[in-house]
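Let's turn to chain A:
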Amino acid sequence: MPNKITKKLKRFACLIAVTAFTASSAYADGVKVGFIGSLSSDAGLSALRGAQIAIDELNAAGGFNGEPIEYVKADTREDVTEGIKAYEYLAESEEVDFILSGSIDDVSLGWLPRMKEFRIPTLDTWTSYIGIIDMVIEDYEGMKTYFMNVASDEALATLYVDFGRDILAKKMGWDSVVILHEDTAFGGAINGLVSELLAPESGIEVLDTIVYDTATVDFSPIFNRAVDTGADFIYLISSVNSQVVSSQYTKLQVPKAMTGVNVAALGQEYWEDTGGEGGGISTLSPVPSVGFALDPASQEFVNTYTAKYGDSRPRFPHFNGFNAYWGIKQAFAAAKDAGGFDPDAWPQEMLKQDIKLEKDGEIWLRYGFWQPGEVEERTGRTYPHNIKFDITPPYDNGAPSMVVIQWYENGETAVIYPPKYATGEFAVPSWVK
Partner candidate 1 sequence: MLQILIQGLLLSGLYALIAVGFTLIFSVGRVLNLAYGAYLVIGGYVYFYFAQSLGLPKPLVMAMAVVCGCLVGVLKYRLIVKPLKGNHVAVEISTLILAVVIQAGIVLLFKDSPKILHPIVSGVWRVGGATITFNILTAAVSSWLIFGGLYLFVRKTHTGRAMEAVSMDTKGAVISGIRPDRINLITWGYIWRLGCNCRGIFCELYPAFPGYVGCAVNHCGCGGYRGWYRFDLGYLAGGPYYWIHGNYFNLFDRR
Partner candidate 2 sequence: MSVLEINQLSAFYGKARALNDISIKLDKGEIMAVIGANGAGKSTLLDSIVGLTRTTGDIRFEGQLLNECSAADIVNSGVGYATERFNLFPYMSVYDNLMVGAYTARDDVEQNLELVYDLFPRLKERETQETGTQSGGERQMVSLGRALMSSPKLLLIDEPTIGLAPKVCLDMAAALRDLNQSTSLTILITEQNVNFAMSLAQNLHVLETGMIRMSGTPEELKANPDLNKAYFGSS
């Protein structure tokens, strides 16, 4: 008998010790948030600063469980190996509880195995690679701490097809296109989606597809080949050094309209980087982007941002700055409900987060997540842990996955599609007749 009692006592003591230990490691020294991403790119800095503002606000409101939230950053230099080292540093040297990522695709893919190993709740604000969502579907248990707070790249193709049908085909009367895409996984994926859907859905025929190397500096042969196809317009897919291709489009005064995906043109700095020689193009953009009318809550975030960081680039947050800001808010709300950043409990609560930002009484932006198993009707597939996007008019069920923005020749910008968010008109450059 006494033996049994001692055993029970021992077990109880262990339990207390374990609880005390976990409690101490999780709360006693406050919560630590790690940032992983490039500290020299505009997008990386946007995410870093967006999160910083959110953390400042949370701390001003008393922190988390009465303790101030700590924020540490680790630079990836957009280098895959450095990304892995950075993740390890955050996880094992800094022992952070939550990681906010402003990494690009291959860097995120680099540290994902580490995330699975350490099981640290992680929120990506920039990487939009659908392959990662596929990994979540295939290995839910291993990947469930991962969330992607930006619409995956499959969603944008769909929006583009609608834009093609409504504006390019119906309004401009164009029925043929030549696709120009960079030789990257991103370029290939978007091209696959767009060219499959364009003809059947919008009635625009793809006459030719030209693939170019990302190191290309002289685009004149490529543009000439594109013009020679006789297509009505050029559809560009570029995520690497996109300033180069669009500025050459302007310099060479290519006599065809060009639209598509141009990642560089998503930020205000595009104009400065191209020295004003990048007008006349339009691009698909995640929201909120340049030229995007903001709801009051996001506007307030921007005001804080420009007051704090307005004199160093990026002077205006890129889309992932917003994603990081709201993402941090959500992550902590989830942590509050889950009692911390437990790798099993936190994802459950994170999935329940849903911030609906309204403008003039309409749903304008939404930060929520697709649930596991929830099927998006238009594409007929699931997007677990991806931001809840809405690609079907009237866009009242989520954030628009993307919008199309226009850079005018005078450097002004506007959203031109979808109509709900439009602030300007689609335009072709002056040298196109």
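As a convention for this text, contacts are C-beta pairs under 8 Å (C-beta built on N, C-alpha and C of every residue); 3 or more make two chains touch, one makes a residue touch a chain; residues count from 1.
Inclusion criterion for the candidates: all candidates are chains of the complex that A comes from, given by their letters.
Computed from a predicted model, the values in this text were never measured in an experiment.
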item: In-complex contact partner of chain A, selected from candidates 1 or 2; value: 1
item: Interface residues, chain A side, partner candidate 1 - complex; value: 38, 40-42, 78, 183, 209, 211-213, 215-218, 220-224, 227-228, 241, 243-244, 247, 251-254, 264, 269, 272-275, 277-278, 313
